[in-house]
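== subunit A ==
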Amino acid sequence: MILEARNIKAGYGEVEILHGISMGVDKAEIISIIGPNGAGKSTLMKTILGLLKPTHGKITFDGHDITGLSPDKIVRRGICYVPQTDNVFPSLTVEENLEMGAFIRKDDFRPRMKEVYGIFPDLKEAKRFRVRKLSGGQRQMVAMARALMLDPQVLLLDEPSASLSPKLVKLIFEKIVEINQSGVGVLMVEQNAREALKLCHRGYVLAMGHKKFEDTGQALLNNEKVGKLYLGG
Partner candidate 1 sequence: MDTFIGILNYLVFFAITAGIYAVLCLGLNIQWGYTGLFNIGIAGFFAVGAYTSALLSGPPPGPLDWRTVGGFQLPWVVGLLGAIIASGIIAFFIGLLTLRLKEDYLAIATIGIAEVIRLILKNEGWLSNTVWGIKHIPSPLHQPIEAGVSSFLKGHPQLSPWLVHFISNAYNWFYLALVLVILGLLYWTSERSIRSPWGRVLRTIREDEAVAAVSGKNVFSFKLQSFVLGAMVMGMAGSLYAHYAKFIDASSFEPLYGTFFIWVMLIIGGSGNSKGAVLGAFVIWGIWAGTEFLTGPLALSGTQAGALRVIVVGVLLELTLLLRPQGILGEEKIVSRMLKK
Partner candidate 2 sequence: MSLGAFLALVSLSLLRGLGIPDSPFGPLSFGLPMVLAFFIALSLTALAAIIIDRILYLRLRRTGPIILLIAAVGMAFCLRNIIQFIWGPQPQYYIKAIQIARKIPLLGIRIKPDEIFIIIVVALLVIGLHFFLQKTKMGKAMRAASDNMELARVSGIDTEKVIMWTWAIAAALAAAGGILVGIEDKFITPDMGWQMLLPIFAAVILGGIGNPYGAMAGGMIIGLSGEISTAFISTAYKPAVAFIIMVIMLIIKPRGLFGTR
């Protein structure tokens, strides 16, 4: 496992949301986390990225302990994150957004930008536009492209398909697979549980801050209990 979380407890103030969760992402794997609202999916993601400090447990990345590091240090090690909302800089152009994603790179980021444009050719067309003027689907792509600029080993996606039309959801999922095939591990939280399980290698089902199930995506889809409780029958 390149990214591993063991027995994580975390929350906001005195309210504990995660009551001891263990999970991991292997190299170039797609992992889906599904579960009802309030299960702690986004909290888990924020804890991994260092936006929240766990009260208990350990997170390791590439063999190093990264528990409690600040987000920018974690990003430097190769974990990038796309929040669910407010995930772009609206008054900057598309290209400037990507440049901000590469802010900490000391080397020339242009080759990487070319690769990222290769995954998102639409963005190359629109590179001089301010992101404010783009559609929801395009913004989501800008957000993902921005996070890819550092060439991360693991990409964290918080509900990448939220509030997109079904056609765009399909497009975004295709892009996620494409990103993964370029060698990036993906950990995503999804409401579109069925679709997410179909494309992922493995999945976790969270509920009330506990891990309820853990299996391959296909096995979870076939699991009757999971189907009944979390996939709507």
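Selection rule, in plain terms: all candidates are chains of the complex that A comes from, given by their letters.
By our rule, a contact is a pair of C-beta atoms (placed from the backbone, for glycine too) under 8 Å apart; a residue touches a chain by one contact, two chains touch by 3 or more; residues count from 1.
Owing to the predicted nature of the structure, the values given are computational and were not obtained by experimental measurement.
Only one of 1 or 2 makes contact with subunit A in this complex, and that is candidate 2. The touching residues of subunit A, when paired with candidate 2 in their complex, are 49, 51, 71-72, 75-76, 80-81, 83, 86-92, 96-97, 99-101, 103-104, 132, 146-147, 150.
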